[in-house]
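A protein chain is absent from this complex, but the other protein chains hold their places.
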Amino acid sequence: MITALLVMAGLALVLGATLGAASVLFKTQGDPLVDKIDAILPQTQCGQCGYPGCKPYATAIAGGDADINQCPPGGDEGVRKLADLLGREYKPLNAEHGVEKPKSVALIDEATCIGCTLCIQACPVDAIVGAAKQMHTIVGDLCTGCELCVPPCPADCIDMVPVTETVESWKWRYPVFELKVQPATLPAKEAA
Amino acid sequence: MSDAERDTPATPPAADQAPAEAVPNGLAPHELTPPASAAGTAARSALLLGTFTLIFTALMALTFEATREPIRASVEARRLELIAQVLPQGDYDNALLTDIVQLPTLPALGIAGPVTLHRARRGADPVALVFEAQAPDGYSGTIRLLIALRADGTLGGVRVVAHKETPGLGDYIDPAKDRAAPKWIAQFAGRDTAQADNWTVRKDGGDFAYMTGATISPRAVVRAAGRAVAAIAPAREALFGLPTGASAGEVFK
Amino acid sequence: MYNSPYLRQNTSVRRVMVTVLVAMLPAIAMQVWLFGIGLLLQIAIASATALACEAAMLSLRRRPVARALGDGSALVTAWLIAVCLPPLLPWWMIVIGTSFAIIIGKHLYGGLGQNPFNPAMLAYCVLIISFPALMSQWPGLQGSDAATQLNWVLGGERALDAVTGATPLDALRTGLLGNADVSAVMQSPAFGHVAGAGWEWVALAWGAGGLLLLALRIITWHIPAAFLGAMALVSGVAWLIDPSHYASPAFHLLAGGTMLGAFFIATDPVSGATTPRGKLIFAAGIALIAWLIRAFGAYPDGIAFAVLLLNICVPLIDIKTQPPVFGHKVEPPDGGAR
Amino acid sequence: MLNKLFSFNGGVKPDPNKSASTREPIARLALPPQLVIPLHQHIGGTPRPLVTVGSTVLGGQRIGAPDGNVSSAVHAPTSGRVVAIEPRPMPHASGLSSPAVVIEPDGLDTAIERELFDWHAAAPGEIRDFLRDAGVVGLGGAVFPSHLKLNPGKSGHTDTLVINGAECEPFITCDDMLMRAEPGNILRGALIMQRMLAAKQVLVALEDNKPEAAAALKSAARALGHASLEVVVVPTRYPAGGAKQLIRVLTGIEVPHGSRSTDFGVQCFNVATALAVWRALEHGEPLTRRIVTVTGNVERPRNFDVAIGTPISHLFAAAGLKPDTDKLIMGGPMMGIPLPNIDAPVVKATNCLLASSPTLFAPPEPELPCIRCGECARACPADLQPFELYWHSRARNFGRAQEYKLFDCIECGCCAYVCPSHIPLVDYYRYAKSEIWARERDKDAADSARERFEFRNWRADREKEEKAAKLAARNAAKPAVKPADGAAPAADVAPSAGEDPKKALIEAAMARARAQKEAVAAKNTDALTPAQQAQIDAAEERRKRASELSGSDAPVK
Partner (left out) sequence: MNLEERTAYGDIGRKGLWENNTALVQLLGLCPLLAVSNTLVNAVSLALATVLVMALASGAVAALRTLIPYEIRIPVFILIIAALVTCLDLAFNAWLHELYLVLGIFIPLIVTNCIVLARVEAFAAKNSPLAAAWDGAAMGVGLLWVLALLGGARELIGAGTLFSGIDMIIPGAQALKVLGDDYPGLLIAILPPGAFILLGLLIAARNAWVARAAAARPAAPHAPVDTASA
């Protein structure tokens, strides 16, 4: 019995010392998780999540400070992808942060624009061109539809216009499946 | 996929941990020793782990001591119970488990290596010999048998101790799996052992019953039991005469 | 709204399934002629059970019942189950096996096209594991009259000792375990010329049906060829090494379920490999494992277990044997997307 | 001489149905009351309109200028007046509209003066520019600008030029009829192309179900007497006319997806393209007309020589559309696209207009589950595993679909043609492909947005730093002032200023900002000490300067 105790205690001392030393020597640094989360976020930089941009929100998610359902532009699909990546439970979009809307771009009514540059400063992705006292234009391709330029406009000349389908952006529809099958959204899967 | 991930304790079940990479919440925070040096942490860990080990090893050791006697009794009781299936406990009154003789390696027993033979007596009278044998030619491997041979030359009984026969087909040689009544294995009890060498199933011209479609297992049991009994029976008086614990090598020369 | 191609070949799943049923007829006829009409009764029971289970599961799953029943896949499963069981089983065993195949083997996995395991072989394995004694009683060649057979299948009377015999594979195994050698076992009159009196003819009838399937392009040559080739090769090597303990390739090719397995079971497209090289590996794997089970395992025939084991490997086999795509024949097949 | 033909795997042999539209020769169709000429008729950039509403145009006049090199010009087919430049419905599966020039012909058909071009003397680059401005694009269906393909590449020469007359789809006969009608000019066009590509041999390939065309081409080839020119008859099997399949049959070379056949020493053009090249270079004729097969459920199936921009309804009127027609198709029955709008115009890609009726093309039977029978894999000319593509596309598992080489699929329809479960396989691939493209567009947009966002943040930081540095410099310039301020609010930061110069600077700046604010608020208060007043004045001065400097702070009222 004494032998057993001694052997076990000896083992424990060695193992404990090894583990303790290893915990200090092999500490890991850096967090690639933030980049993975950021890659899922839509990069509208709209701030609806409550953070000043997508990257800060990604950092907050990785740090456990923010939930995964705060990004309306990313929509339901975005939440699912985040849930998948992080191994967390899917939850519907938090309405406090807004609702999912069809993608739109901002359009400046060029007749009303007074050239105040306030929208230029508000735009997080430099999608508005123009100079002081000059009419401004939004580069449609660069606009992420974040709506941040709308409130600062003193002349109320910015409208959000939904993006319409063109021959180039048109997509073939999912073929009608004759047998009733609803893939991918089994509630049981979510519960797991 | 997700199941496999869940199987590792390092990432515990999803639902109730809030941040995935939980820092030790309630565990002793290592912030207490802010700029941890490797040596310092190592020493502290070693001491703590050592202490825990001592405490819990002691717990195990004490339990071991406390259960030593009951376990020994249980093992013995179990052994006697098994023997009781081939030799009723009322038939003998000696300490069967200690009244033993070591048999040499006998081809007839089918076991490589020495075999322990138990001797049952009532008072001074010899009652029976109890020993193990093996049938090498079961349908899927060897079958271990426990045999009781009475001093008068009749068979006390045979019991299958371990086997790997096909479930539902050949496994009726094991009374626990045999659905028939009386059990197939019961036909050994009380048989005369004079012709044991020629025992076989009816299909091969013997007088042992078997079930349709499953001849191999009973044939193996019958033949092995017969061979073993035929080898031991002539020597039974000599075996009873040997001192306890002796080797029976001379008897079978 | 539907899109191109607007032209369609005149073909359907139903046509494929009916062709398979037709190709099974020669062997069924041969079995009935040799062993009596028990098999026909069995086919009827299995078919009725399969259709009932299929209909029940479809309506539970809220799928169009009539259309899916009409595809004939349940009947193919039922017939395959019936032909691989000994023909004098009590009716409830056939019902258990068939419903297991359709309900658990097929519909719980998502129905036609989604089952990873061959449903007929699942049924066979469930039955042989559960009722090994009954599953090894085959009627003797002499047969018995129809009324007796009906009584055995439908009634409780099962005094079969007089008429049942072991299959050649069973007899061989029993004989070998009894320390006889192969040629001695084969001397028995029940053994016929090669692989058991009557059994050879049934096997050849399966082969004939299989050739019909090949001719009609329902199956490709890969699986039967690899199956029979591998079986001949592995049994041949063993036989050359020790002919007293291992039966000849001819015996293995014509005994038990070899021919049925090679042409009708392993060629099930749903649960089998689909790439050409994959089919070769898949079928050769089945043959190898089946021979191992025959030679060393606890059951006389191993086709069913071998098929199920290889069914599990199909996704891996398929991924590893993707044929090179047009224009990519020099690259590794999985060398990056686009 | 070519003495060995190769073969491709898979393929199917549907009933050709070509005889109905080959009974009559090609007919020149009269001009419609209105021509709708889409600006974007080819792969590449959308041309800019060169005309305005109300202006008159002449036949052959350029109305759309190519946008960059990967583009092609668009011309007016006849003389008339531009009545509109606006989005019009396109012959596209979506039925969506796209910008088009609408011309009302004046009936005079006055042609613009043709600029004749001495291509014999011109450099290859000049010829290519000329072809681009003549609007010559591939007429086999892909409408890739031809001048881009007529470039031998880095090696400077090509082994084989393939002229594709293997019109493999059922019903379509426009190339067949063209080969019968103008074999010589096709071959002359081919020889021009050979010169441009420096190709060693020219193979004019067509299927063995077009004996008349083959005979015509052969005799024309004999007449031309070029040793390197050969007419090759290949076995009829759909899709032998696919460029990659035809190259494989003729040369044994497999051109993988995403590579150009030039890299393998082969280039392939449609017969009609060869003719268009010859007409453009020899006669200065831009591409304004093409042959269109009108067949299927019509009274008088035949081929028409049509001005591009003619409404499709006009062609069906000429051929006599039967009343039980349920659907219109542009292209053949294997790869054609549905036409939601009969008023859409004929474009350069329109080779065939097919009227369908329930008896001609029965609606597909209901889709059944895939049983993995492998028929599709055996029929696939691209050696794909169509059922795997289907499986992953249906499950929206696009990554796996791409691993199984979804983009090598040429959408020929062989797999769906043979499928016993009647699964619309190609629809699943089209769906998956357009989803993947859309996702890639979204991802590119997100990446560029992230980049610009990060750049903007970096710029803002830099500006902040620069401002702070400027202020710091100013502070350093007048160090004596501060202590003298005494009661000035700036004084209370002094004790902390010692430890970190940068911090000190920022804090000093902040303090000054506070001071400014207070100064503003205190503007109307009385009883200011002179020192305070001086401070306020100084602050006011600074503030003015600052607002002048930055401009962006201009108060908006």
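All chains are identified by letter, namely A, B, C and D, in their written order; residue positions are counted from 1 within each chain.
By definition in this document, a residue touches a chain if its C-beta (ideal position, glycine included) is under 8 Å from a C-beta of that chain, and two chains touch if they have at least 3 such contacts.
These numbers come from a predicted model, not from an experiment.
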item	value
Chains on display which the left-out chain touches in the complete complex	A, B, C
Touch criterion as defined above, residue of B:A77, B:A95, B:A194 or B:A209 at the omitted chain	B:A77
Full-complex contact with the absent chain, from B:L59, B:A95, B:A209 or B:A238	B:L59
Among C:T19, C:Q114, C:S130 or C:N151, the residue in touch with the chain that has been omitted	C:S130
Absent chain, residues of subunit C that touch it	96, 104, 108, 125-126, 129-132
Those residues of subunit A which, in the complete complex, touch the missing chain	12, 15-16, 19-20, 22-23, 91-92, 186-188, 191-192
Chain not shown, touching residues in subunit B	3, 6-10, 12-13, 15-18, 22, 24-30, 41, 44-45, 48-49, 52-53, 56-57, 59-60, 63-64, 67, 70-71, 74-75, 77-78, 167-168
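One rule holds for everything that comes next: only the chains that are shown with their structure count from here on.
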item	value
More contacts between chains, C-D or B-C	C-D
Between subunit A and subunit C, centroid-to-centroid distance (C-alpha), Å	53
Multi-partner residues of subunit C (at least 2 other chains)	1, 64
Residues of subunit D touching at least two other chains	93, 366, 368-369, 424, 427, 430
Interface residues, subunit B side, partner subunit C - complex	137, 139-140, 166-169, 211-216, 219
Residues of subunit A touching subunit B in the complex	1, 4-5, 8-9, 11-21, 23-25, 63-64, 86-89, 192
Subunit D residues touching subunit A - in the complex, by the definition given at the top	40, 90, 92-94, 96-98, 366-369, 394-396, 424, 427-428, 430-431, 433-435, 438, 441-442, 445-450, 452-457, 551-552, 554, 556
